[in-house]
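All protein chains but one are shown in place.
Order as written gives the chain letters A, B and C; numbering starts at 1 within each chain.
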């Protein structure tokens, strides 16, 4: 049998395979370049970039939980110009498209960061972080309010012709409504899900285990939640969905495709096994061959309701 | 040092200690009576009761996940009269108060089930299930709509003088709003959280792993989500909160008290280790002694924000 | 029914992939009825959390044995148990097989680890009849000598013909049944669902009883969670019955199979 076609189109961006890395779990590219062949990835999604330098939260910033981890990194970053100066040239040496995860403390900042970045040919798409559980401004609050949510996407849409991919907040009752609003506001795809608002407390000190108080839960623990959100969103929109949340094995990724994702992102698993993304790519290919499918698209949204 | 006081008051119901079992994980009492001394529990919370006999979902009804499990039992049960006939006499032999978890397919059914049950002296409180992720009617949809949510609580309030404890849906953006609405509608306490809407897919058959399609995630995986919900709700209401979600060890329960719970429920852990609730009661006592506290109330809502 | 921390007395390879786990437990051993099971907490299964049910293969006043085959994560982890390890057990659970009627010819039908559930019954039945054992290959036909030693006439069938008749259990059972005319057979069955169903169908058609040990996923194992339900026929239709508490043994006429 011929090799199945793994390529996926997200607006004008072609991914050679449907596997990217989740923003914030893979740095800006160089950090894992010695361990992972970046040219094999479907896309590289970098950590959140704001208009300006941002310091993020105090430490401790992460904490291990059963089947997952909490993080409240707080989106530290070099700002748009810092990213352009330091990382765009590095990433230009690779053939893999680059998705820049963007965020702002105000609605306007989302527009501003895109203005600063949009002339760079080495940037292929924007993932709009509307769901970071770890910052007071922007982030989660924007992602759970339908009108601000739409407003931010419309603003970003005005500023760029590149594909835009809103990243939805998981802590909503009706993910379908957000999927539809994003489609209406001009999104090219959706990213689902961000880490889930969560908290841990040290019972000796009674202090929150994260300096920020609360944070986001990621890893295998949340996979069943992510599968449902992707599934439910896919019922309500025709936009391609980049599914993520607890992908550790190729089988996890396959579950996302069946649920309705057109692509997937590997997040927390990078910390445990940096080879996960490559293993997942290979495993998806094997699965397709086993199933006699010659295109990943044939798998997307194929739940057998029995 | 004297033994610390563990007793907790929920409206007119006195719990000798702050540990109950989570509805649906402990049957109606007899199932675990050979393994667990029911008289040691703070309360017994039974599986959801509707006005009439209900069959629930087809099988498979549960599935194991990393750090948790999915269930879509679908609230099978003997109905109010069946419960009165079969289980109330059994439970009357114990000194422990009984919390009946109630639900209905319509708003009216919530009133109806209370009408049928309310003359029974062996029933001490109602937990109103407004958040079951596994039934099309009632359940989660009622729990995520503020006005239906309030309406159901008001209706139940009219029908009984016994303590009523709405069980909140976890899949909301603003748990505080639901906590406040419940308080306004006349609730005596809150139960947080139900299992989280989630899904798994068998990649061989592409069928959902649960016959119902989706279900609820419970167990250690969700504990950090539950801690945050309890914490956030406690900021917005003075009602006592019965916290639950992934309690397996006494330390987990202590975390809930610090976050703001006045009592806790042990759920999925009963399946793994039926002695969990008793271990948790003993462990809480030891913790209080170690900390030099002489009343569990001194622990409630004592996060050290640093 | 108790919850007990049992110590591993011995953990041995049995045949092919099958293994036997001997556990010291004075609280469970003496109370076992044939066909009952224990709910075992798999050690070190950190991120998976549920117990797994296992039929009680043998039991005496101080111990029980389980006969199992590693098939997935839980049983693979179980296979790492070594002597003196502690295992948390709940048991004995379930209803167990009933007494045989006075006038019937007891027949055992087992597939794979089904023998584990039947051994104690095979021993306790006063009248010994025929035992049909089915499996994929010779490796899956367990305990033949043991059952023979108890006085049973063991008839193996294997899918690949590596032992006994080539084919399914029914290929041995059906011709045998045709020859019976003295006593009505009474079946005690444990094995994969298609086998249970095939035997159940024959029992109904030919008007004898078949006690089937049903295999359902379980969470609590004690009747509390309603995970393991099967459709039990009633006069007016059906109701759910809990495999762990009301079963795992049901008479063929009680079971309403899903199409």
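The rule is simple: a residue touches a chain if its C-beta (ideal position, glycine included) is under 8 Å from a C-beta of that chain, and two chains touch if they have at least 3 such contacts.
Small disclaimer: the values here were computed from a predicted structure and weren't measured.
Engineer: With respect to the chain omitted from the figure, which of A:31, A:108 or A:295 is a touching residue?
Structural biologist: Result: among the candidates, A:31 touches the missing chain.
Engineer: Among A:180, A:275 or A:291, which residue is in touch with the absent chain?
Structural biologist: A:275
Engineer: Pick out the residues on chain A that sit against the missing chain.
Structural biologist: Touch with the absent chain occurs at residues 24-27, 31-32, 34-35, 47, 55-56, 59-62, 64, 66-69, 71, 73, 76, 219-220, 268, 270-275.
Throughout what follows, only the chains that are shown with their structure count from here on.
Engineer: Please identify the chain lying most centrally, where each chain is represented by the average of its Cα atoms.
Structural biologist: It is chain B that sits nearest the middle.
Engineer: Among the chains, which is located farthest from chain A on the basis of C-alpha centroids?
Structural biologist: C
Engineer: Would you mind pulling out the distance in Å between where the CA atoms of chain A average out and where those of chain B do?
Structural biologist: Centre separation, chain A to chain B: 34 Å.
Engineer: Please tell me the distance, in whole Å, between the geometric centres of chain A and chain C computed from their C-alpha atoms.
Structural biologist: Whole-Å distance between the two chain centres: 48.
Engineer: Compute the distance, rounded to whole Å, between the mean C-alpha positions of chain B and chain C.
Structural biologist: 36
Engineer: Show the residues in chain A shared as contacts by 2 or more other chains, in ascending order.
Structural biologist: In chain A, residues 66-67, 220 touch at least two other chains, as defined above.
Engineer: Taking each residue of chain C in turn, which ones touch at least two of the other chains?
Structural biologist: 47
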